[in-house]
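A protein chain is absent from this complex, but the other protein chains hold their places.
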Amino acid sequence: MGNPSAVLYGIRDVRIEDRPEPHPGPGEVVVEIDAVGICGSDVHYYEHGRIGDFVVEQPMILGHEAAGTIVETGDGVDGSRVGQLVALEPGIPDFTCEQCLHGRYNLCPNVRFFATPPVDGAITRRLVVPVAFAHPAPAGLDPEQAAMAEPVSVGVWACRKAGVTVGDRVLVTGAGPIGLFAAQVARSFGAAEVLLTDTNPHRLAVAEQLGFAVGDAREPIPGEHDVLLECSGAAAAFAAGLRSLAPAGRAVLVGMGADTVSVEVPLTQGRELSITGIFRYANTYPDALGLIASGRVDVARVITDRFPIEDTEAALTLARREPRALKAIVNPGA
Amino acid sequence: MGNPSAVLYGIRDVRIEDRPEPHPGPGEVVVEIDAVGICGSDVHYYEHGRIGDFVVEQPMILGHEAAGTIVETGDGVDGSRVGQLVALEPGIPDFTCEQCLHGRYNLCPNVRFFATPPVDGAITRRLVVPVAFAHPAPAGLDPEQAAMAEPVSVGVWACRKAGVTVGDRVLVTGAGPIGLFAAQVARSFGAAEVLLTDTNPHRLAVAEQLGFAVGDAREPIPGEHDVLLECSGAAAAFAAGLRSLAPAGRAVLVGMGADTVSVEVPLTQGRELSITGIFRYANTYPDALGLIASGRVDVARVITDRFPIEDTEAALTLARREPRALKAIVNPGA
Amino acid sequence: MGNPSAVLYGIRDVRIEDRPEPHPGPGEVVVEIDAVGICGSDVHYYEHGRIGDFVVEQPMILGHEAAGTIVETGDGVDGSRVGQLVALEPGIPDFTCEQCLHGRYNLCPNVRFFATPPVDGAITRRLVVPVAFAHPAPAGLDPEQAAMAEPVSVGVWACRKAGVTVGDRVLVTGAGPIGLFAAQVARSFGAAEVLLTDTNPHRLAVAEQLGFAVGDAREPIPGEHDVLLECSGAAAAFAAGLRSLAPAGRAVLVGMGADTVSVEVPLTQGRELSITGIFRYANTYPDALGLIASGRVDVARVITDRFPIEDTEAALTLARREPRALKAIVNPGA
Partner (left out) sequence: MGNPSAVLYGIRDVRIEDRPEPHPGPGEVVVEIDAVGICGSDVHYYEHGRIGDFVVEQPMILGHEAAGTIVETGDGVDGSRVGQLVALEPGIPDFTCEQCLHGRYNLCPNVRFFATPPVDGAITRRLVVPVAFAHPAPAGLDPEQAAMAEPVSVGVWACRKAGVTVGDRVLVTGAGPIGLFAAQVARSFGAAEVLLTDTNPHRLAVAEQLGFAVGDAREPIPGEHDVLLECSGAAAAFAAGLRSLAPAGRAVLVGMGADTVSVEVPLTQGRELSITGIFRYANTYPDALGLIASGRVDVARVITDRFPIEDTEAALTLARREPRALKAIVNPGA
């Protein structure tokens, strides 16, 4: 098969099919994909056929955490980049709107994000991206590690929005892949203490192996924190985390799941807390790749399972089947 | 009577009584008070005997929006300041805790704030303050104007926390004294447009006289905003205001009243909104006085009623009796 | 003549000649130019044929402060914009480099800036720009006013970099067009006091008419300032201005002219001063236009002379001939 791709046709209906060969336009590159991480959003589309207003109405290739090798370059691109391992930033903005010009291209109203209907994703053998969104992997990285620049970017963005810095005491609620990456990133930003909470003992065990203090999310939160990175999507975790913040504390809503969170006004005013939501990330890939390459962020402990492209469906159902599972990788070249 | 003071003994029990003459310690000044604004918190203590955990358990002088003339100086204070009109910053911190050393003295856990039990307030003829908290009024201000540095400070602090700047479209929900001052302050920070909403037509009429666009708080909010200054204390106003924010919009919880507000997670994430609560203010008095002195903030239209100290109770009940009323001033010297 | 343009062939050699009609590509518009401000850089190219490393090696159209009317739209542009008055942002970046993606498109290494060799400028009847850089003028503006969005943008950018806000005492050294605009912009950002210095009494008179305190640049600077906007290009003005800054003061190098400035280390350390240089501006046009439209920035007092396109050379020599002159406008349609 020339360009095998994992296409979602509807709820629990993923098919591996051949897609046309892509050709690069000006400023674009063709990348041969070697690793794609499975994200909760992929699983959600697979199980529900939609996320909020985004509905899978026509067959769509899944996957947006991807890395691979440049195999062809379009006009205006340095041809010597052929052969380079790159991580793909999956949200292509229009580059010229007000949000883009302000450097907030993640908020571009015309952004085309991989595997968000109707835009095709990255579980495919070859695809085309603008060269600016094909980020060179530092020497020594393998495709799996490079692909993790996507979820690590979420952590980088969360820490930037929270202004995590030396001395901060950080609480990360939710020890799934995003929480485990965000915690490591917070440590890289200089956090003095990082506490991870979850209800899943497997995840807390990994957190401990990575050197973090851990807590059961059903128990009261010990201590006082400067920063809350809410990565579980649970409204109760946010509320409890907010209460644990010190004066001038900062909270970031990272996890998705809750429709609303409740904010106590006297608490928020009395301590002058700030709360921010994040939407993907902007200008994070080189930093995320650098953190992975330097070992400050260990992705090996978070990647638990690997699948060839034919078994994409098994990758999508893994989390349901295996409480120990964290990040699954699909290799479209295997 | 030597030092007449308006003392709250319990619910709806205010008595004018003579209090001992104050004497300045080192670094302190005695101020003869000429104007005290009545704040909603004074009214709340008068009607309920408490605000949250702060309970009036012993007789307490009311009032915290005060200005007057320095009549005596303590050791280490420049004696030439006698005769100077000053606005009194009402929250005296301990100066040496972690919050104070970071410049966040409003969050000092040991702050002593006028007319917050058990600390006496300013509806009194003479009182003592540290000289650093007796801010010189610019030439030409009268005591009433200087006293308004307190509620104007709330607006300054809200605008600083929101980062209001040139070009911003600002929504102020609630057109009471705080909202009317905050709106004028926002304009002074460079806001391009300011929209004030309320349900009280008298207040909206004043807002219009001050040059603002106005709207009925029960109607949908027109337009898109960069900043929300929520000054009504109504959870519904906050929710609707938040929905009107543009990407990267910033909201500040200024008004008190609601126990909780509900925050829509997809909205807050999708637009990367930020939400902050404020608690009083820090380092605002010189700027607030400057705004009043320059005419950028017009306090005359907001001060609607004046009372001698004997009629303090009438001042406290004014808002209930008169929907047209905004800010009442008590003059302890009249 | 179909598309008359003012073309610099070499030192003191400007010719009015017909240039080919422009046609819009996708995402572009054709603008019929009605007003172009003459900037010191235009004069410098006219007199010296170069600015630093930028050398006029082939004939180049002058002018970069331009406004006009959209007369044709390319593919993907809303056709209803034909007839709209727009101000043209003159530096077109590549939109996709690291600087652009961070929102610093003014630092794009591939930026093409009007009338910077070899890029043609705007003293021409019709030209093409990307629609994102054709900023709609608010209702009521005329082309001259809209064209001034360019130098006003320099003031907006300087004030943003300096963080000018309510209460600041601002010193602007140099009362040419840039200084006069920057001072007005600083006031719009909330500055409490603005002092303008220059050696030219005509310019100081205009500054006074605009409501500013003024000083002779050869005299000692009175008072203490929070912000220095150095708009004269004179190293001595910068040095003296820096010395007048209060602790935590901020200085911005706006003016060009000096190769180096000298910074006193004990002064800069002892007061923790910060110094920044600015290069053009980014994301300022809508705000600049809003300031002009609201009357916060008065451009009428700064525009002193007007010329038809045939007299472009007279416009370029005006400043040398007339000490009273400030901003000259060339109208390619007149």
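Quick notes on this one:
As written, the chains take the letters A, B and C, and residue 1 is the first residue of each chain.
Heads up, the rule we're going with is that contacts are C-beta pairs under 8 Å (C-beta built on N, C-alpha and C of every residue); 3 or more make two chains touch, one makes a residue touch a chain.
Worth saying up front: this structure is predicted, and the values here are computed from it rather than measured.
Checked against the hidden chain, the listed residues B:G27, B:G40, B:G163 or B:G270 yield one contact partner: B:G27. Residue-wise, the contact with the chain that is not shown comes from C:Q99, picked out of C:S41, C:T69 or C:Q99. Note that of B:V31, B:C100, B:L141 or B:A251, the residue touching the chain absent from this view is B:C100.
The missing chain, though absent from the display, is touched by one residue of A:T73, A:T173, A:S188 or A:S244; that residue is A:S188.
Interface note for the absent chain: among C:V128, C:I278 or C:A325, the touching residue is C:I278. Contact between chain C and the unshown chain involves residues 52, 99, 102, 104, 106-107, 161, 247-248, 253, 256-279. As for the chain not pictured, it touches chain A at residues 156, 159-160, 165-167, 185, 188-190, 192, 286-287, 290-291, 294.
In the full complex, the hidden chain is touched by chain B at residues 27, 95-97, 100-105, 130, 132, 282-283.
Criterion: only the chains that are shown with their structure count from here on.
Centres computed as Cα averages put chain A at a distance of 44 Å from chain B.
Chain B and chain C have CA centres that are 41 Å apart. Among the residues of chain B, none is in touch with two or more other chains.
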